[in-house]
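Only one protein chain is missing from this complex, and each of the others stays in its spot.
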Amino acid sequence: MDKLVGLAAAVATHVGDGDSVVLGACLEANIPFAASYEIIRQGRRGLNIIAPISDASTDMMIGAGCVGQVTGAWVGSVSGGLGHNYRRAVEQGEPQPITIRDHSNFSLGMALMAGAYGMPYAPLRSLLGSDILKSNPAFKLTENPLSDAAEPVVLVPPLRPDVAVLAVQRADRFGNAHLWGNSGVTQEAALAAARVIVMADELVETEVIRSDPSRVLFPGYRVAAVCHVPGGVHPSPMVGRWRRDNAFFNDYHQQSRTAAGFAAWLDEWVLGPEDHPAYDAKLGAQREALRIKGQALAAPANYAAT
Amino acid sequence: MDKLVGLAAAVATHVGDGDSVVLGACLEANIPFAASYEIIRQGRRGLNIIAPISDASTDMMIGAGCVGQVTGAWVGSVSGGLGHNYRRAVEQGEPQPITIRDHSNFSLGMALMAGAYGMPYAPLRSLLGSDILKSNPAFKLTENPLSDAAEPVVLVPPLRPDVAVLAVQRADRFGNAHLWGNSGVTQEAALAAARVIVMADELVETEVIRSDPSRVLFPGYRVAAVCHVPGGVHPSPMVGRWRRDNAFFNDYHQQSRTAAGFAAWLDEWVLGPEDHPAYDAKLGAQREALRIKGQALAAPANYAAT
Amino acid sequence: MRRLEVPDFSTQELMIIAAAREICDGEVVFVGMRLPITAFGVARLTHAPNAVGLFECGLARDLPATETLYTMSDPANQQGALWASGLVPVMGQLQGGRVDAGFIGGAEIDRYGNINSSYIGDHEAPKVKLPGSGGAADIAAMAGRLIAIMNHDKRRLVDRVGYVTSPGFLAGGDARRRAGLDGGPSAVITDRAILRPHGDRHELHLASVHPGHDVAEVVANTGWPLQRLTDAGETPAPTAAEVAALREVDRDGFWR
Partner (left out) sequence: MRRLEVPDFSTQELMIIAAAREICDGEVVFVGMRLPITAFGVARLTHAPNAVGLFECGLARDLPATETLYTMSDPANQQGALWASGLVPVMGQLQGGRVDAGFIGGAEIDRYGNINSSYIGDHEAPKVKLPGSGGAADIAAMAGRLIAIMNHDKRRLVDRVGYVTSPGFLAGGDARRRAGLDGGPSAVITDRAILRPHGDRHELHLASVHPGHDVAEVVANTGWPLQRLTDAGETPAPTAAEVAALREVDRDGFWR
């Protein structure tokens, strides 16, 4: 089934107000910023953003008023520091209050894993002694029923997001995709989510993907939409394709110190450009400078059966 | 650290009497038969063999008297049917009685996953209603503490094997390895085991493995020994390298119908040849006929950073 | 191989086609080995072009393999697969409720669809040690519905199995629900007939008799007093399209 659609159509169809959305499953790499921007443009409200570490994406969406809840371990700007919109939302309720469901990276990964594999919960040794157990009421402290000695175990309820937007190096139009480099919680998010939007840097023939099924992290039949968005992860990096735009992150971090500065930034980079190609054109030479031109190819692997 | 050693030395050093040993983590593919044979030659006793589906390997080791316990989901010959040595051991105590720790494939995978990731147990919805819960006392039936309604959950204790022997297409001498095709419980076994023996069909320079870190299922530092054993998975298949030797499996299945037939088979194929090269030479043209000569290469993946 | 009176297909071919009919288009199915994987190929070529097959060794596949498979991990099942992964991610789809149907076999099945593939006799001192569950217990417990494939005789279709490897409706009625399981058997395809669970008790009833067999013979070869569904008739003979699809999948004539 051909699932290739434009990013605006994919967001319009699959991301609804109030949905829980995984954006940034690969931690600092492969963040689908083009999708975050499009969600902002379409004015989605009350989203529950799920990501272990979102770099600046979650902060932007909070500032733009799209977010009702954050289920994550870290919100800010990885190379910059504090997330200014995150602070304003939590400390001052600006542009609106948000609910935080505190996690650590591992507890979030285990929660998505539990969702992916239909586990009733994930039992964890982490978070013991941490006040995360107090500030997030979803966790439950129990004793290990298999242990004779007292052994505390934290139960993490599964996360089954409504949508996961996942950026990959390449995909075919049927939803089969290759991702390489670190994968963060990509596999778990894809298998746990009700709907998966694949954002492919390159659109390829299905034979390319089938040539290497071990590089597939989730089966194509779980994918609802495929969007071909070259450079859609900008300003985050993607190995073999794009370097991180450190200057862009720093600029965002500086401008977002004030609500007015953030509003200006948002107008310039998100609300101004009507879509990703317009954003891309605005980046211009800066974007080309980030393109990885070197080649460091994986050693060949033979899948022949005879 | 150079970890390259001969298979006999690796077995002598790392597989002790009474050890729990993963042999056959990839289900029907990539079964490290050469290691099973070597363990038989060295006369190990009282092993606890862990494998979801071992094809004929576990049956052979039982018949050879190496096994005290089987922790697995299925023992037999996948294309043949019943495991005759397994039957003799369980039904008649010949050559000796063995203990069975019944699992399903999924419960065994989850048990190794719990061992790999340090989980106190894995909570499971499978095995409910199955008598496997009765015949294996390790499982515990509980209620989900996060659910308001009654919701039974089976707790599977973690498995942390003493040794895992894992066959891969290629490895370097430091323990870094590439495996492609289905991986069964290879990753979980490698991460759960105290010691890992990698049996590489091809020995390569470390640059080959580093060229594609996403094809690495477990980090080289977890590996205790690397053995270069071309064709060591015979008679099981390995994608891109070896077809399954169906005739050999059938012959084993027929010959092992009686204890005497099995003893003759064992003499001919395991105790007779002094090592894998001798076994390989004995196979002769039969082995070459199984070699996969075609090429179906994975599409290139670029890891360049700049 | 025994031939039916109708000369165009063997009993095994009829079983394969009956199994193929159990797969709906777009479904995700644990197809296992032997007969079901051939049935899956037929279903894809006829009424279910978008069905996907899962294999517990860690594979998802849509296209039939290019040669006859002896195991699900054979290279011919890997080359061109949609997803080559591990046991846990693939079987985790079962537990996550993402698998529509599964096929399994076994040594014994009983009137409530419980299957034994572990022990004949007391499991602590069995008369026969069978190979065990493999993934069957998981598929039976967690697939949306279960299709069992069995040879039809009294030693195999028994009143109650001595050991439940793969749960069906357990003691019948709501026993399966009370044990915490959804799903359950939807069909048992034998070499003589098709049985399906009926009513609140979920007892297996005769749904259809294969061409060349009759009700009395089926009842005589069943280990409990087999009742008939009100609409029980003859299993529809394979269509020309089904036979053509099967011959395309079964290139070597393994099932003829």
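Of note:
Read from first to last, the chains carry the letters A, B and C; within each, the first residue is number 1.
Everything that follows uses one rule, which is that contacts are C-beta pairs under 8 Å (C-beta built on N, C-alpha and C of every residue); 3 or more make two chains touch, one makes a residue touch a chain.
These numbers were taken from a predicted model, which means no experiment stands behind them.
When the full complex is examined, the chain removed from view is found to touch A, B. Touching the chain that is not shown, out of B:Ser36, B:Asn85, B:Ser183 or B:Ser214: B:Ser214 (per the contact rule at the top). Among B:Val67, B:Leu191, B:Ala225 or B:Val270, only B:Leu191 touches the chain left out of the display.
Within the complete assembly, A:Asn246 is the residue of A:Gln42, A:Asn246 or A:Thr306 that touches the hidden chain.
Among A:Leu23, A:Leu146, A:Val185 or A:Ala200, the one in contact with the hidden chain is A:Val185.
Take chain B: the residues that touch the chain left off the picture are 1, 115-119, 176, 187, 191-192, 210, 213-214, 216-222, 303-306. Contact residues of chain A toward the unshown chain are 26-30, 52-53, 55, 72-76, 78-79, 81-83, 86-87, 90-91, 102-107, 109-110, 113, 124-132, 134-135, 151-152, 180-188, 236-240, 243-244, 246, 249, 292, 296.
As a working rule, only the chains that are shown with their structure count from here on.
Chain centroids computed from C-alpha atoms place B closest to the centre of all protein C-alpha atoms shown. A straight line joining the Cα centres of chain A and chain C is 40 Å long. For the pair chain A and chain B, the distance between C-alpha centroids works out to 36 Å.
Residue positions 59, 74-75, 78-79, 81, 84-85, 88, 92, 94-95, 142 of chain C each touch two or more of the other chains.
In chain B, the residues that reach two or more other chains under the touch definition are 124-125, 151, 180-181, 183, 239-240, 243, 292, 296.
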